[in-house]
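A single protein chain has been omitted; all remaining protein chains appear in their positions.
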Amino acid sequence: MIDTLAALLDWLGVVVFATSGALVASRKQMDIVGFILLGTITGIGGGTIRDMLLGQLPVFWIVAPSYLIICAIVSCATFFLAHIPQSRHALLLRFDALGMALFAVTGAEKALVAGADPVVAVAMGVITATFGGVIRDVLGGERPAVLRHEVYATAALVGAAIFVLLSQMGVARETGLVCGFLIAATVRLGALQWNWSLPRYRPRPELLPKKRRP
Amino acid sequence: MIDTLAALLDWLGVVVFATSGALVASRKQMDIVGFILLGTITGIGGGTIRDMLLGQLPVFWIVAPSYLIICAIVSCATFFLAHIPQSRHALLLRFDALGMALFAVTGAEKALVAGADPVVAVAMGVITATFGGVIRDVLGGERPAVLRHEVYATAALVGAAIFVLLSQMGVARETGLVCGFLIAATVRLGALQWNWSLPRYRPRPELLPKKRRP
Partner (left out) sequence: MIDTLAALLDWLGVVVFATSGALVASRKQMDIVGFILLGTITGIGGGTIRDMLLGQLPVFWIVAPSYLIICAIVSCATFFLAHIPQSRHALLLRFDALGMALFAVTGAEKALVAGADPVVAVAMGVITATFGGVIRDVLGGERPAVLRHEVYATAALVGAAIFVLLSQMGVARETGLVCGFLIAATVRLGALQWNWSLPRYRPRPELLPKKRRP
């Protein structure tokens, strides 16, 4: 039951992230192979880095090639269906939020199962949640979402931390996964809806970099 | 014989990719250490990611340091000789095409030897073929070739798929390697020569992202 839920969430995360990658491909007007490439890299990127860091090699999609096939199918479907939504960008951000929240908890969970320290598990949740998107944005030539002045990594951090905290307190894994996911997703979607943000670092004007001399 | 051919192709791929990396360094007017760095990263980048994903660690150039030495020599030679060709950019694209085609088949072959699924082997061919160039382009500040509206990853995908298909059908490995290479190279060089391209995703104008309101 636990394994089924975790596996299901993992699959769902891969699908929504693959979609978000394919939607970036649609914004860049790429061809169908570009969709497959960017969708697949985004779908499996975060988990791939997680597995490489943990030393669980070969990485998950080499052991289970169906991940690749699903990513390719989802990316192809997006190629033909992305014209339906009114605004691809808004849709992309929502899909991205769900994928991020799912990977934050499943990434932390995989690290705990591998015997990692709680601090490492939280970091691994954040890495799994954000690095698929980071690779997507770097390859797509967009500014990484984690660097925009938005609550993004923060939501992943909060979700992963809640899940790890609940696990350490002995709460059932399913409960922890669902709680962590809901909180991460809520924080991110709320931030998108109401423009939440943390206070930024503010330099004094005379110290601003790249100041042009008059 | 099989091993000799595969090893030879692998070396040739490293050399032509190192050259393509060093030619990007020449376009950016870097110093000789920049040539060595960008040439070497491009030459060994795709294979390094392949080995890390497959869990064949330490990666190939740690086991066989001569790869590093060859990349450094090729990069230095390019520093002194890159002024000869009339157009570095056109040359770069042709070298890149050969390296891509070579790595598409040798990457897929390494994955098959490691016991990977045919689907994974094709993916590994595409990764080995494209990621050296992706890293080169990201570091060099150019838009990754795989995202340009050109037949690039498509050629790698076709070549790797042909090779894996022939291997699965029991065709001799040398034949498969040569066929896959020739097809990938032909598709890419043909695309460069006659501007072949796959149909792109076309949004309706009113749905274009980044639309400025009047």
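Structure notes:
We just call them A and B in the order they show up, numbering each chain from 1.
Keep in mind that, in the parts below, a residue touches a chain if its C-beta (ideal position, glycine included) is under 8 Å from a C-beta of that chain, and two chains touch if they have at least 3 such contacts.
Bear in mind the structure is a predicted one, so any value in this text is a computation, not a measurement.
Note on the undisplayed chain: of the listed residues A:Leu38, A:Ala116, A:Ala160 or A:Ile183, the one touching it is A:Ala116. Considering B:Leu12, B:Ile32 or B:Leu165, the position touching the chain not shown turns out to be B:Ile32 (whole complex). Counting over the whole complex, chain A has residues 52-55, 57, 114, 116-117, 119-120, 123, 126, 130, 134, 138, 143-144, 146-147, 149, 153-154, 157, 197-204, 207, 209 touching the chain that is not drawn. Against the chain not shown here, chain B presents residues 25-35, 37-38, 40, 48, 52, 57-59, 61-62, 65, 68-69, 79, 82-83, 86-89, 138-141.
Going forward, only the chains that are shown with their structure count from here on.
Centres computed as Cα averages put chain A at a distance of 27 Å from chain B.
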